[in-house]
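With one protein chain removed, the remaining protein chains of the complex are shown where they sit.
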Amino acid sequence: MTKNSANLRVRLPALIFALEVMIIVLYAVFVTYDDHTNALLQTNMTKPMENAVYQDYPFFADIQMMIFIGFGCLLSFFQRYGFGGMVFNFLTATFAIQWAILIQGFFHFYYDGKIHLGVINLINAEFACAVVLISFGAVLGKTSPVQLLVSLFEILFEVPVFGVAEWIVVKYLKINDAGGSILIHVFACYFGLGVTFILYRPSLNDGHSKECTSYQSDMLSVLGTLFLWVFWPSFNCALTLRGDDQHRAILHTFIGLSASTLTAFALSAMLNKNGKLSMADVQNVTLAGGVTVGASVDMMITPAAAYALGMLGCTACMLGYKYLSPFLARRLRVQDQCGIHNLHGLTGLISTVAAICELQELIPGLKAGLGRTAKEQALYQLAALGSTIALAAVGGMLTGLLLKLPYLASPSDEFCFDDELFFNVPADYNQAPVAQDLGCTETQDKHVNISHVMVQHE
Amino acid sequence: MTKNSANLRVRLPALIFALEVMIIVLYAVFVTYDDHTNALLQTNMTKPMENAVYQDYPFFADIQMMIFIGFGCLLSFFQRYGFGGMVFNFLTATFAIQWAILIQGFFHFYYDGKIHLGVINLINAEFACAVVLISFGAVLGKTSPVQLLVSLFEILFEVPVFGVAEWIVVKYLKINDAGGSILIHVFACYFGLGVTFILYRPSLNDGHSKECTSYQSDMLSVLGTLFLWVFWPSFNCALTLRGDDQHRAILHTFIGLSASTLTAFALSAMLNKNGKLSMADVQNVTLAGGVTVGASVDMMITPAAAYALGMLGCTACMLGYKYLSPFLARRLRVQDQCGIHNLHGLTGLISTVAAICELQELIPGLKAGLGRTAKEQALYQLAALGSTIALAAVGGMLTGLLLKLPYLASPSDEFCFDDELFFNVPADYNQAPVAQDLGCTETQDKHVNISHVMVQHE
Partner (left out) sequence: MTKNSANLRVRLPALIFALEVMIIVLYAVFVTYDDHTNALLQTNMTKPMENAVYQDYPFFADIQMMIFIGFGCLLSFFQRYGFGGMVFNFLTATFAIQWAILIQGFFHFYYDGKIHLGVINLINAEFACAVVLISFGAVLGKTSPVQLLVSLFEILFEVPVFGVAEWIVVKYLKINDAGGSILIHVFACYFGLGVTFILYRPSLNDGHSKECTSYQSDMLSVLGTLFLWVFWPSFNCALTLRGDDQHRAILHTFIGLSASTLTAFALSAMLNKNGKLSMADVQNVTLAGGVTVGASVDMMITPAAAYALGMLGCTACMLGYKYLSPFLARRLRVQDQCGIHNLHGLTGLISTVAAICELQELIPGLKAGLGRTAKEQALYQLAALGSTIALAAVGGMLTGLLLKLPYLASPSDEFCFDDELFFNVPADYNQAPVAQDLGCTETQDKHVNISHVMVQHE
């Protein structure tokens, strides 16, 4: 522990200051204002209220709520890792956005030798940030006590790989993915799985004494879910075309989420012991519909189809938690801590397929702009899916290998899921009964652990 | 308990899936896009930024926060029923909105054989949802362990009755009720009281060992109050006329809430033992002003009048908690768990009367549009109030009778207010001292119980 502390005391500041110096230099050299933030480009004819900020800022603010408050609360579900869940989310999100502004800037907002900056860049950067946070779900609490460093390194690599994927999908393949089901959710999922595949810890398959939730941590986590639920329509519509497209995106996301929420309650009661609901299901599975409607969220898919997609995605997600995650952990060395493969992977795949089906109907009429037939567009969508998965998985595995370098050595298992390694904890932290004393892995229904931990003791 | 569990494991999924199938079929047959969401109706002349979504979505998002986060936190005030309070609010709200989209759709958005859907429908549906959630306050925690089923059944009946009341009041009587004081608050109150009148449990008049709050649950609950407080202006103005009407609605709601908040602190210190403040008062009574300004919220009532209405409503609400609720529970078999008659009933009545008085002044000049004299309009307002109360009370009682059918049998008293019947609870749930061991009904000031429970041990 002394050694680990030393790591943080010296290495964390050193790494952060190095990153900050790098960022500020790059900002100074490359980043300038865009047409809507540059005072020199405003003329007497400029109408202030037509500034892009009034279209973009409301959505930006909503997504901020999701990233910092929604994710932050959701990830604080561990009894003894609440500080870690919420605070490291804060740190990693902040850094990911700064870094994404630069990386995406070079890909999408670079001309005249400069990256041009407005609130629209921040929205894009928050999407990249969401990718990072989702993929972190696969290794939550397990990479301590140098997790802080690890996180920042992981971001350093993940964001550029995501930038490449984004460029391929959006600029080159020109596919339809308004809600980011392919780009954001599928990419984040397979990147995270790539990392956790490399960082495999066999002993954690048998559960860990600190992998418990508490009554308060479960409440806070479900509050995070509610924030994500409420603002998800803003996330799915932020980058769609203004007007009726954006309007439909909001409707479909709301309907999809509603359907998946009802379904999640039904399945939770049906599949858990004694017909009792599991808070882990309420926290995660309810959200599946938001991802599933993503790829076709702005199309004329009909409200009933959005409803069906929500039910379908939720069912796949729930069955994934119940049956697929334990299998992946035991057989394929993929320990998916928060079950991101269920909430983001399976649902993203369904969303992609749904968008392809939908396009078959639409292209003959409405969307022939790209000069592609329906079949061609379907192939492009599949190519986008395939290249996203490949890039993400390979990128994730390379990142995992990097994180195994001796300098960043992982902690022994006993130090996982514990705030005390990172934080000066209040006096009552050590007054609370330790998980193993309470026997949380014995007395609780197993599914609470399973869905967070993918380990089934049966 | 085994039997109850069996109920949930089989009946809850069965009921939910049946409801989902019904909804998706109705959506498929009847629901289509409205003019602002239908891509086929956009022409080269359509300006995307004039889409109705930009007027409606911000208010919709604010009301979402109130429904899912504000109500969710507020209702989790019980020490051992926090999961239930927050999570069942999530479930019931989600279903109520889906159902209201259909019911209100037939009443208000139906033409050419279809319900036409846009974000404006969602706002309307959230108002119906608010009605459902308010009326649930009367029976919170008491209808377990089949409460989930009960809730969904109650919604199934309450929303259509509300639809009828809405149609009568808005379309037929054409009264002024911008903030929904009559339609939403009075209806919800008397519907809830109707249900609880039928589901009377004499033994609960003497208190219940689990009817306690905890320090954390009180904090979370007051956080919910703050969310409701902050977004209440959006609620009261969402359906008013755009422009100065909406502007006034925001001002008056803010002023009314401010006045009632100050007053609530004064009265709480004055009426409680030892001059100490009660968290139950902070959680509930502070909000009274938002209801009281409702019926006249968009009129030119002056800021001072909004202030006076806030003080008046708060005082009525506080005295109701203190004196009327215990009386109703003991003498009239009306056990109003959250005191909705104080926060929504009395305040709604005051609001109605205030709007009538105000109309007497205004009609000769400004609002003669309906061709009614001031006296006539007053009678219409009274007719609206009367028919709302009658419909609500009768509807509520019929729903209560239905809930007493053997198939939906209520739990014995001991199973009330307990998460463990519904949820896999974390290990620390049973480590927390049980309420009766702490003697919460003895050592705490009675008012905490009274205001939530309406039972006075004197």
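The chains carry the letters A and B, assigned in the order they are written, with residues numbered from 1 in each.
Just so we're on the same page, contacts are C-beta pairs under 8 Å (C-beta built on N, C-alpha and C of every residue); 3 or more make two chains touch, one makes a residue touch a chain.
These numbers were taken from a predicted model, which means no experiment stands behind them.
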Inset, instruction - Taking the full complex into account, find the residue in B:V282, B:L324 or B:L349 that is in contact with the omitted chain. - result: B:V282
Legend entry - Option from B:F109, B:F127 or B:F231 whose C-beta touches the chain left out: B:F231
Legend entry - Selected residue (touches chain absent from view) among B:V132, B:V159, B:I182 or B:A259: B:A259
Legend entry - Hidden partner interface residues of subunit B, rising order: 55, 58, 62, 79, 212-219, 222-223, 226-227, 229-231, 233-234, 241-248, 250-251, 254-255, 258-259, 261-263, 265-267, 269-270, 272-279, 282, 286, 300, 302-304, 307-308, 311, 366, 432-433, 435, 438-440, 443-445, 447-448
Inset, instruction - Provide the residue numbers of subunit A that touch the chain removed from this figure. - result: 2, 5-10, 12-13, 16-17, 19-20, 23-24, 27-28, 31-33, 36-42, 46-49, 51-53, 57-58, 61, 64-65, 68-69, 72-73, 76, 82-83, 86-87, 90-91, 94-95, 97-98, 117-119, 122, 148, 216, 220, 421-429, 431-432
